[in-house]
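For this view, one protein chain was removed and the others were kept in their places.
For clarity, chains are labelled A and B in written order, and residue numbers in each chain start from 1.
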Amino acid sequence: MTLPDDGLAPFRENDHVGDHMTREVLQVENLRVWFHTPAGLVRAVDGVDLHLNQGETLGIVGESGSGKSVTARAIMKILPPNAEVLKGSRILFDGRDLAKVNPKKEKHLWGVDLAMIFQDPMTSLTPVMTVGRQLSETLRYHRKLDKAAAHVEAVDLLRRVGIPEPEKRYNDYPHNLSGGMRQRVTIALAISCSPKLLIADEPTTALDVTVQHQILNLLQSLQEKASMSMILVTHDLGVVAGRADHIAVMYAGRVIERAPTRQLFAHMRHPYTRALIDAIPRVTMPSQTRLAAIPGRPPVIIDPPPGCSFAARCPSAQARCLEETPKLESAPDSREHAAACFFPLGTAEGEQARQRNIEVGATAAGTAVMSGTAV
Amino acid sequence: MIKVRNPASAGGLSVATSGTPEVATDEVPGRQTDDRASSAQRVRRAKRWLAAVTRLVLLLFLVTVSTFGLLKLTPGSPIDAILPPDATPAQIASARAEFGLNQPLAVQYVHWLGHVLTGHLGDSYSTRQPVSGIIADAAPVSLEIATVALLTALLFSVPVAVWAAYRPGRLVDRVSNFVTSATLATPAFVLGVLIVFVFGVQLGWFPILGWVPFSENPVSHVEHLVLPVVTLALGECVLFTRLLKGDMMATLQQDHVLSARARGLPTWRILIKHALRQSSFSLVTVMGVVVGRLIGGTVLVEYIFSIPGMGSVVIRAVTSRDYIVIQAVVLLTALLYLAINTLVDLSYPLLDPRVRKGRAW
Partner (left out) sequence: MVTSLDKVPDVGQGGSVVAGMVTPTEPAISARLRRRKRPVGAILGATWLVIVILAAVLAQALPLPKPAALGNTFAAMPSWDHWLGTDGLGRDVLSRIVFGARGSMAVAIGATSLALVIGVPLGMISGFFRGATDAGISLFVNFMLSFPPLIFLIAVVTALKPGILTLVVALALLGIPTFARVARANTIALADREFVTAARALGASPLRILRRELLANVMLPILSLALVVMATLVVAEGTLSFLGLGIPPPTPSWGGMLSAGRDSLRTHPLLVFVPALFFFLTVLAFNMLGDWARSRVGRSSSI
């Protein structure tokens, strides 16, 4: 999604930060998820900290391979069998450590208090069951409704997510519906048991641009009505720009910057965040402007070398970045804003580092640099 | 307030206010509302039906003609059954005329077809008994064995396949892999004899020969049923397990299973309602071929275990050159096979909602 103007200061219309009592709904501490693969131990998520208050929206942003989806799935406990959530990881939901809770024992937690919607609605709905049956199934299992009551409630849910003629759609199969409708159905499924937390993993990526907007609006309105907390996982900064209270930027399995939305866009500290924002094409740019893509590719993390994981692609990289791994540290002026960088943007050290590289023409990692962005 | 017109609902107006969610306006649900388009679809569908029916009729024709021809190619003729061995040429000629054997082949074919359709399959060359009677006695036995074997195979393979797909690499999976591999390389008749050896001879658990009708002695009937059914079912079980497990494993990788897990649905429900249902269609597609194997397998099994079914009838007929019996068995089994395959082809779209109404997924 393209941003309307220079893109550096989007404001939410209804800014909820501070409105609610800060009741924490989710707190993730030192989450590490490693995968046992034939190629080796892949550190998909390597020490992630997050927190989310009730009624708020957290945006998790990152490229493919950054670990954002794995984080979401770790919270929902739907990781594949070769994934290992390392000891020391804590996922506190309403005070309880989900890492220690067994989904087989706690049958009405996931799907009820915690819900998730996925990227591709065509594949996330069972093709051989009618849409209505899939809804009733959840209702009857979790909310113990009988058949008739479940049917009524399901139709009502379909209506609430904006599906016209919900009675008729009840008997449709997923392939009878269009993409946007299907995503609405998955949303209906997710909210059917009034979850406290809804995780949306790239909810609009597979949809047409016109429909994306509608879906995001729908999510927002549902959230407002129910004071539901939401996590929006996406690679698209534009999606979270106007809709998240906080944003966590992930790279190579770690959160490398975390801030309230406005602060992130106004005073970003991590060079990666800067590069992400720069990469967004703008309507105001002259035509034929080259996209400011970030050179290189994110690392696959098997046996990570020491140092910052972004060093190879960072225009500010210095020698220190190749040797030590930066930790997520709060900015001196704002406790809520944290970045994992030795030479953050907007600081003296950061500026010097950048200048040095521009003069030399290359970063400590050898990437060529021209006027502030890596070539 | 924004008023929007939803073209999908018949002329309905949808109203979006700040309080209610915006109704989906840009999307037309998948139903066809254009009359012209659906009538073109109907014409196409009718054409397909016509083509399919024509094919079926042609196949039936070819099958009947070839079985009719089979009798003509082989030595002997129906009159041998009624003529005394020292018949005079005049007697032979009159018998031939009576049987219509001096008519052109096409006419004979039509007559023969007419006889067949009314249940007259001629008389056996060796026993002089009406063939239809022989078959009427033998067919139920074979049908019983084949049906029980099929059901047994399904009953056993489905749970094993589901569990092996759910827990790949664990005990059930590895054991079933080993067993299926070993069985696959073993021809059915070899398997049968080995089963006779292990269970009949060495262990002596079950009888290895003969047949007891259910009406006579239910328990003994079942005892005699076990080994033949096991032999027959083993081969199909292996096929079903392999096929279903492969399909299930693919299905379990799909997002909708992940989605169901995220919703906290119980495992058995996900396995059966969300995964198995989708994967079971692959079993339906092979059902036609399986029936063909079962028919052949029943012949084998009846030979090995001396069971008086159609298989024994046809083998006995081959060795005693009772061609008219062979012809009847070939004709009937071919028709049955054709019928079942047609049924399977027809029912598949009805079962799989993705294929229903010609809509591909």
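Keep this in mind: contacts are C-beta pairs under 8 Å (C-beta built on N, C-alpha and C of every residue); 3 or more make two chains touch, one makes a residue touch a chain.
Please read these numbers as outputs of a predicted model, since none were measured by experiment.
One chain is not depicted; across the entire complex it touches B.
Residue in contact with the omitted chain (choice from B:S94, B:S126 or B:N177): B:N177.
For the chain left out of this panel, the touching residue among B:L232, B:L252 or B:V290 is B:V290.
Annotation: of B:A90, B:V201 or B:L350, B:V201 touches the absent chain (contact as defined above). On the side of chain B, the interface with the absent chain consists of residues 52, 55-56, 58-59, 62-63, 66-67, 70, 73-74, 177, 180-181, 184-190, 193-194, 196-197, 201, 238-239, 242-243, 246-247, 282, 285-286, 288-293, 295-297, 299-300, 303-304, 314-315, 318-319, 323, 326, 329-330, 333-334, 337-338, 341-342, 345, using the contact rule stated above.
Just so we're on the same page, only the chains that are shown with their structure count from here on.
Listed in rising order, the residues of chain B touching chain A in the complex are 6, 8-9, 12, 14, 21-24, 26-31, 254-256, 258-267, 269, 273-274, 277-278, 352-354, 359, 361. Contacts from chain A toward chain B in the complex involve residues 76, 78, 103-104, 107-112, 115-116, 118, 120, 123-129, 137-138, 141-142, 160-165, 169, 172-173, 175-181, 184, 186, 189-190, 210-211, 214, 217-218, 221-222.
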